[in-house]
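Got a structure for you, written out below as structure tokens; questions coming shortly.
Removed from the display is one protein chain of the complex; every other protein chain stays in position.
Each chain gets a letter, A, B and C, in the order it is written, and its residues are counted from 1.
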Amino acid sequence: MNDFVLQTVTQILMPFIQVYGIFVVLNGHLSPGGGFAGGTILGASIILYALTVDVKAAEGIYPDERAEMVESASVLVFVLLGLISLMMGRNFLTNIGIFPSPETGTLLTGGFIMPVTLAIGAKVASTVITLFTHLFEEKKS
Amino acid sequence: MNIIQGLVDNYFYFASIVIFLIGMHIMLTHSNMIKKIMGMNIMETAIFLFVVSIGYVDGGSAPIVIEGQTIRFINPLPSALILTGLVVGVSLTAFALSLVIELYKCYGTTDSDEIMAIRRREQ
Amino acid sequence: MIRRIVATIMILLLGTVLLYMTSEMPRFGDPANPTNNELSARYMEDVIEDVNIPNIVTAIITDYRAYDTLGEATVLFAAIASVLAVLAMHSDSGRGTKLDE
Partner (left out) sequence: MNHLPIVVICTSLIGAFASPVLGKGRPWLPGILARIIVPANAVLLGILLAHVGDVGVFHYFVGGWAPPWGIALNVDYLSLYMAMAIHVISTIILVFARGDLGHEVRLDGHRWYYTLFLLLVAAMTALAFSNDFFNIFVFTEVATIAACALIAIKAYRECVEASFKYLILSTVGSGFILLALALLYMVTGHFNLSLVAGEMAAAAEAYPMNIMVALVLLIVGFGVKSAMFPLHVWLPDAHSSAPSPSSAILSGLVVKIYAVVLIRVILTVFGRGVLSTAPIAEMLLLLSSAAIIGGSLFALAQRDIKRLLAYSTVAQIGYIYLGISLLSESGTMGGLVHIFNHALMKTLLFLAAGAMIHQTGLRDITKLSGIAKKMPITMGVFSIGALSMVGIPGFNGFISKMYLATGAFEAGKPAFIIVILLSSLLNGLYYLPIVVRAFLGAPDEGEVFTRDRIPLSMTIPLVALGLACIYFGLIPGPLLELVRRAAEHLILL
């Protein structure tokens, strides 16, 4: 799509959408949102870019190799967090306090919830982008 | 008139059952595979609506605790589970679409009846 | 055409049963419903003590029922692996059309 206004507005909007997505991921445990919502918002920014500017350019921003790494790494982080609590003698996926316990309602509360939310956010964003680019234009591998 | 009264009381359930049936009808009667996937999505969405409405409590608000206030919340469990259900739906849709793309490349059509006809002609 | 009629009749039968069931269900939004039991009460009342975060839905999906969320991340992973595998395997030459070689 070669529309100057659309492309310019998209490029202006993209950082704001991404910041908002990151905010939603980080504040998932304090306000509405979380890994899934935030990850989708993050992914949507790249999808918007791919739709208005160019799919190839979007792939340049987020290449396949990095996508595969992020896909695997984020779920592995999730499982490993579960296994850490296993090694500490607790049941699998027990919430263990990672940060020194601050007062309720601040960012670092909730034990391992924030790392888990971050991993889910990365996973969802990466999956949304990869699915879109692959289904949008089947590529030659 | 018990049934009518029950349906009016449970209008959320009533609506989601109707949407569910519409989705199933699309899935069963249409031969276009994209439409089948749409029907599948409508069906799933209806179930999600149904599950979320189970959790509604009259006068309840979103389940986020605000310090020093005691207010009535809706039941948070169905909402939490449907977050999971949504992701499952997305995954199934994405995979089904990739299969349709492959079938389109092989047969040049997205209609399952036409694919059957092509298969029969070749045998 | 026959398929369409049969499907419509089946859907109507299923619909009748489901709607009849709907009229007998616990009333929508009633605080006395079986779902508002000790299970949801604990989530609402003890979430600060248990998990120390105010968002109950997040507490459920990432702590109380984190195993489901692991399963869900696995579903996403399975979907992306399936899509990449299917699209990559069928991408270029070397594709067969018949099963009998």
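Here is the rule we go by: contacts are C-beta pairs under 8 Å (C-beta built on N, C-alpha and C of every residue); 3 or more make two chains touch, one makes a residue touch a chain.
The model shown is predicted, which means the values in this text are computed figures rather than measured ones.
Though it is not drawn, the left-out chain touches A, B, C in the full complex.
Contact between chain C and the unshown chain involves residues 17-18, 20-21, 24-26, 33-39, 42-43, 63-68, 70-72, 74-75, 77-79, 81-82, 84-86, 88-90, 94-101.
Within the entire complex, the positions of chain B that touch the omitted partner chain are 20, 24, 27, 33, 36, 40, 43-44, 47, 50-51, 54, 78, 81, 84-85, 88, 91-92, 95-96, 99-100, 102-103, 106-107, 115. On the side of chain A, touch with the chain left out of the figure occurs at residues 65, 68-69, 71-72, 75-76, 79, 82-83, 85-86, 90-95, 141.
The working rule: only the chains that are shown with their structure count from here on.
Chain centre most remote from that of chain A: B (centre = mean of CA atoms). Remark: among chain pairs A-B and A-C, A-C carries the greater number of C-beta contacts. Chain B and chain C have Cα centroids lying 9 Å from one another. Averaged C-alpha coordinates give centres for chain A and chain B that are 25 Å from one another. For chain C, the set of residues that touch two or more other chains comprises 48, 54-55, 57, 61, 69, 76, 79-80, 83, 87.
Looking at chain B, one finds that residues 64, 67, 83, 87, 94, 98, 101, 105 touch two or more other chains. Of all the residues in chain B, the ones that touch chain A in their complex are 62, 64, 67, 83, 86-87, 94, 97-98, 101, 105. Taken in their complex, chain C has these residues touching chain B: 3-4, 7-8, 10-11, 14-15, 18-20, 22-25, 27-31, 33, 35-36, 39-40, 43-44, 47-48, 54-57, 60-61, 65, 68-69, 71-72, 75-76, 78-80, 82-83, 86-87, 90, 97. Within the complex formed with chain B, the residues of chain A that make contact are 31-32, 34, 36, 104-105, 124, 131, 134-135, 138.
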